[in-house]
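Before I ask anything, here is the structure I am working with.
Note that this complex is displayed minus one protein chain, with the remaining chains in position.
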Amino acid sequence: MSEMNEKLVFDKPESVIDRATHYCPGCHHGVAHRLVGELLDEMGLAENTLLTASIGCSVFLYNYLNVDAVEAPHGRAPAVATGVKRARPDKFVFTYQGDGDLASIGMAEIMHAANRGEKFSVVFVNNTVYGMTGGQMAPTTMIGQKTTTTPAGRCMTHEGAPIRMTEIIASLGGTAFAARGSLDCVKNIRKAKKYLKKAFEFQQNNTGFGFVELLSACPTNWKMTPLQANERIQNEMIPYFPLGVYKDVSEEGGVC
Amino acid sequence: MTKKPERIFVKGNEAIARGALAAKCKCFFGYPITPQNDIPEFMSSEMIKAGGDFVQAESEVAAANMLLGAGASGIRAMTSSSSPGMSLKQEAISYMAGSEIPAVIVNVNRGGPGLGDIGPAQGDYYQATRGGGHGDYRHFTLAPGNVQEAYDLTIRAFDIAFEHRTPVLLLADAILGQMKEPITPWEPEKVDEESGRDWAITGRDGGREKRLIKSLFLAEGELAGQNKHLQAKYDAWTDLAEAEQFETEDADLVICAYGSIGRIAKTAVRKFRAEGKKVGLFRPITLYPFPNAELLELAKQGKRFLTIEHNLGQMLDDVRLAIRTVADSDFYAIYPGNLPTPDELEEPILKCLEGK
Partner (left out) sequence: MSRIEVQEDRCKGCLLCTTVCPVDIIVQSDRFNVSGYKVAEVPEADADKCTGCASCAMICPDVAIKVYRTPKKKGGK
C-alpha cells in the first residue's frame, strides 16, 4: 500500500556509533551527541575530526562518536585542544565539556583559549550540577538548588551566584562565536543545531573560536523525573541563562 | 678544504631550545618563570621561523596539557619550566605516561620548597625520577652536565620520547640554564617527523578505524594490564642507562654527583688527583633509568662512596639502593639557597678519604 512510497526521513547519523549509552533516562547528552554527529556527517568532517574529550558523564563520548579522540584531564580540554589544533591546524578539533569541567576547574583554560581565539569549537553542556560524581554543586548550580554539597540549597552569600559562561566567553577578544541554546524542545533543539553549525563553520573558515552552551537536564541528580527535569530547563534555567547569540563576528563586519 | 663546524656561545637554556629545533620540534608551549625564561623567549621567535608554533600558555598547567594534545596527535613538541611550575605539570605528565604520549619536558631546577629562590638546586630529583604525579609510572630522565650536553641530550630526548611513547624529562638547573659556553650545534641526520603514524590521532582519513588516546581503564583487569605493560616498558630501559666515569678505575673514593654538581665535583676530583689522592667521579647522565649496574660494579671493587648533591639527599637513595648489597654511601649536602663551589667540597671529600 503506501509502504511502497515511504521514505526513511530520520535515522541515527553515521558518526554516532550504534550502541546503547550509559546516560540516564532523560539526560540530554544523547541529543547533543546526535546534533554533533549529524553536523560532522553533513559537513563532511568526521574523518578529519580530532575530539578532545573531557571529564564528566560524557567522558565516554569517544565510545559514541566515530572519530579519533584524546582524553584530557579534568578541565584541561581547551588546553589539550589548543595543543592538538596548533600541532595539526588542518584538522577539525572540538571539545565537549560539562559545567564542572569547563566552568570550575577548567575556567582558566576555557577563558584563555577563547581569548587567544584558538581555532577550535567548544560544545558546553550545562546541567547545573556535577553529574558523574553524584550531584555536587557546580558553578552553574542555581540559587536555592539542593545538591549533595549544598544540602540546604545554594546560598548566594556562602557559595556565590551561578556563572553565565556564554556571556563571559562572548566578552573575550578572540571569541568569534558564542551562543546559548537549549535541548528541551524541538524548536530549541533545531536552533541549537544552527548554533553548533555556525561555530563549526567558523572553524572551517579559520575565522576563530566558537562556543555553544546547551542547557540540559540531569534528572537523576535533580531528583526529578525526566519530564519534570525537562520542564525545569524551561521554567528555571532559561530565564536565568537566556538563549541566543551573544557574539558573532560575522555580524560585526569581519575579523581583524 | 674542510669545513670547520660552526661554534656558538650560548646559555644552557638557549642550547636546549636550539637542540629542540634541531630535533625538529614543531610546537613549544611555555610560561614565564625564572630561571628558564630564555627558553620560551627564544622559541617565541625561532619556533615560528622554523615553521612551527609557539604558545605562551596561561599557566604551566595549561602548557603541559597543550603538550599532551600535540603529542597525542603525533607531533614533536616541548615545554619548559622550573620547580614550582613543574609541580603544576605533574597531573598532565601522569596522564602522558598513562596514555603513552611522547613529549619533552624541561625542568631548570631552582631552590625549593615552595617559592624557594631563583638560584640553582637539585631538590626536584625525587619528583624527576619517581614519577612526580599520581600513580605507578616513570619517565625517562636525562641530566646534562654542561651546555653541549644540554644541546645533545635535548635531541636525544625527542628520539626517546617517540621511540618509547613516553614523556621525557630533561633536568637542568639554574647554573646550567644561565651559564654560557661555546658549543658545536649539530643536526641529526634523519628525523622521522611523522613517527607515531599508527597510534596518533590524525583523523580517520580514508575511513580507518578510530583511534583513542586515553589513560582510563575501568573494565576488570584492564588497568592492571596497562600497568604491567608500562612496567615492562620501563624494565626494558635498563640497558639505556648511562653514566660518565672519571678517574674511577683506581679510585678509593668515588663521588656520585649529577648535573652541574657533577661538573663542580669533577674540578674537585682533578685537584685531589693532582695531589695524588685517589678520588674519582661517577656522574649519572640518565637519572631514570639509573645506572645501577655500573655503580654496583664499582662497589664490588671495594670502593667507597660519597654522594654530593645540591639538595638534602635524594639521589643518595638511588646510590644506596644500587650498591646496598655490598656498600653504603656517605653524603654531603650543598644546601639549596647556597651557591656551590669546588672549595666547599674539599673538606667533605678529605674527611671521607681519611675517615674510614
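The first chain written gets the first letter, and so on, giving A and B; residue counts start at 1 in each chain.
Just so it is clear, a contact is a pair of C-beta atoms (placed from the backbone, for glycine too) under 8 Å apart; a residue touches a chain by one contact, two chains touch by 3 or more.
Note that the structure is a prediction, hence the values are computed from the model and not measured.
All shown chains touched by the missing chain in the whole complex, by label: A. In the full complex, chain A touches the omitted chain through residues 2-3, 5-12, 16, 20-21, 23-31, 33-34, 183, 185-186, 189-190, 219, 226-227, 230.
In this section, only the chains that are shown with their structure count from here on.
Here chain A touches chain B in the complex through residues 46-50, 52-53, 59, 62, 66-73, 76, 79-89, 91-92, 108-109, 111-112, 116, going by the rule given at the top. Those residues of chain B that touch chain A in the complex are listed here as 26-27, 29, 53, 55, 57-59, 61-63, 65-75, 77, 91-92, 95, 99, 201-207, 210-216.
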